[in-house]
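All protein chains but one are shown at their positions in the complex.
The block that comes next holds chain A.
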Amino acid sequence: MTAVVAEHDDHHDHHDHGPEKGVLRWIFTTNHKDIGTLYLVFGLIMFFVGGAMALVIRSELFEPGLQFVDPNFFNSMTTMHALVMVFGAVMPAFVGLANWMIPMMIGAPDMALPRMNNMSFWMLVAGVLLLASTLFMEGGAPSGGWTFYPPLVFQNGKSFPFAIFSVHLLGISSIMGAINVIATIFNMRAPGMTLMKMPLFVWTWLITAFLLIAIMPVFAGAVTMLLTDKFFDTSFFDAAGGGDPVLYQHIFWFFGHPEVYVMILPTFGVASTIIPVFARKPLFGYASMVYATGAIAFLSFIVWAHHMFTVGMPVAGELYFMYATMLIAIPTGVKVFNWTATMWKGSMTFETPMLFSIAFVVLFTMGGFTGLMMSVAPVDFQYHDTYFIVAHFHYTLVPASIFILMAAGYFWLPKWTGNMYNEKIGRLHFWLSAVSVNILFFPQHFLGLAGMPRRIPDYAIQFADWNMVSSIGAFIYGFSQLLFVYIVIDTIRGGTGEKVSDEVWEDASKHSLEWTVPSPAPYHTFSTPPARIPTEHF
C-alpha cells in the first residue's frame, strides 16, 4: 500500500479491511471514493435546494403581478439560486467525480493528499451552511445578484459579511481541491500513464484545477475589498474616496469568466469519456481535444469585459473583447465536431448516459450560439441584462453541465454500486428532462429579445404567455429530477438485481482503467499499479 495515509495515521492502519462502520466513517474518511460520494451526495442535495429556489422564482413569474413572495425575497432567491447552484451543486458534483474517478482512471491508489481532501469537503459544507444561514438574517439573504456588484451589495442587511466569509470558505475549499487534483495527476500516475495517455476527463480536470488556483484567490481578494470598503473605510470601489465601482466589475469578471469554464470543462471531459464508449469507437481527435481545452482555458482569461459591454468602454476596448470572445467559438467548435465525428459511423446504442450526452452536444451548441450572438458588442446592448442572457447561460449549464452530471451518474453508478440502474426509468428521466428543459428555457429567448429584464419579480403583461410556458416547463423539469434520486437509491439497494460485469459497458475497459477493477469498485483500488494502460482513446 503506497498510500501516504497509512504512514502517518495509525487510525487508518486497518484500511485493508474496508471502511469503518457508522457515521464517523464519513466524517473522518480520507478515502477518495468516500469523499467522492460525499461530494456527489452534497451536490445532489444542493441541486434540489437551488432548484427549489428556482421554482420560487418561476412560481412568482407564472403570472404578472406580485403573487407569492415580496420583491426583496424574490431578489434573494435569484441571488441564492445562482450561488447555491454554482458553488454548492455543479462545482462540488464535479469535484466528487474527480475524487471518485481520477485515481481510478490514472491507476493511483488514492488522491495525493487524502487528509486535505477531507478538509476541503467539510470546509465546503461549512461555507454553504454559512451562506444558507443568511436566509434567516435580518434583512434577508444577499439580494443584489450573485456578482456582488457595489454599491448595491452594501444595501444587504446583516447577511453581507456572512456571504463574504462564506465565499472565502468556498474559495479555500476549491483551491485545496484543485491543488489535490494537480498533485494527484502529476505525482500519482501509474507507470506508463503518460500525460497524453490520460483519459480526457483527467485532462479537463487538470486544466480546470489550474483555472481554479488562478481565479479563486482573485475573487477572494475582490470580496475582501468589498468587506474593507464597508467596515474599514477603504475606498477601493467608493467614488467618494477616489475608488471606482467599475473596477470591481473588472476584477469580478476576471474571476467570473474563467469560473464559467470551471463548470463546463469537466463537462466536456465527461462527454468525451461517455460518447466513445457508446459509439464503440475511439474518441475522434484526442490530441486536438486536449489542445482545445487548453485554448479555451487560456482565452477565458482575456475576454472578461464582454460581460461589461454596456458599462462603458471605448470603442477599441469593445472591439478587442468582441473579437477575443468570438475566438472561443473555434476551440469549442473543434470539440463539438470531434464528438460528432466520434459518433459518425459508430455502432451506437442509446443507453441513458448516451442519451444525456447526445442531448448535451445538441443543446450546448445552442447555448454556444447564443453566446456568439452576445459577443457581438453592438447587438449585446439589446440582450444585456434581459432574459436572453438568462436563456443563454442556462442552456450552457442545465442541458450541458447538469445533463452531463446526470449522464455521469448513470454511466458510473454500476461501477460504484455493482448494481445496474433501471434503464426504463432512466430513459423516462431523460425524455422528461430533455423536453421540459426546452419548454423551460427556450421561451426565455423570446422574452429577452422582446425586452423583459432579468431579476424582476413582476413584468409587463405582454410577457405573460411565454413566462407561463416557461414556468410550466420549470415544474416538469424540477419534479422529473426526483426520478434520478429514486434511481440512485434504487440502484444502491440492488437496482435491477442483475449483477454487472467489471467493464459494465461493452468493451469499456479498452477506454479507461476504472472498468478493469471489479464492480462494485473495492474500497481500495490500484494498490499495485495496473499492468496495462488502455489506449483505445487514441
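Throughout what follows, a contact is a pair of C-beta atoms (placed from the backbone, for glycine too) under 8 Å apart; a residue touches a chain by one contact, two chains touch by 3 or more; residues count from 1.
One rule holds for everything that comes next: contacts and distances are computed from a predicted model.
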item	value
Chain left out of the displayed complex - its UniProt protein name, from "ABC transporter ATP-binding protein", "Ferrous iron transport protein B", "Pyruvate dehydrogenase E1 component alpha subunit" or "Cytochrome c oxidase assembly protein CtaG"	"Cytochrome c oxidase assembly protein CtaG"
Sole residue of A:175, A:328, A:389 or A:474 that reaches the chain not shown, by the stated touch rule	A:175
Which residue of A:69, A:247, A:341 or A:485 touches the chain not shown here	A:247
Identified contact with the non-displayed chain, of A:47, A:146, A:236 or A:411	A:236
Options A:218, A:302 or A:373, residue touching the unrepresented chain	A:218
Chain A, residues in touch with the chain not shown (by the definition above)	2-4, 7, 112-113, 151, 175, 178-179, 182-183, 186-188, 213-222, 225, 233, 236, 238-242, 244, 246-247, 250-251, 254, 312-314, 317
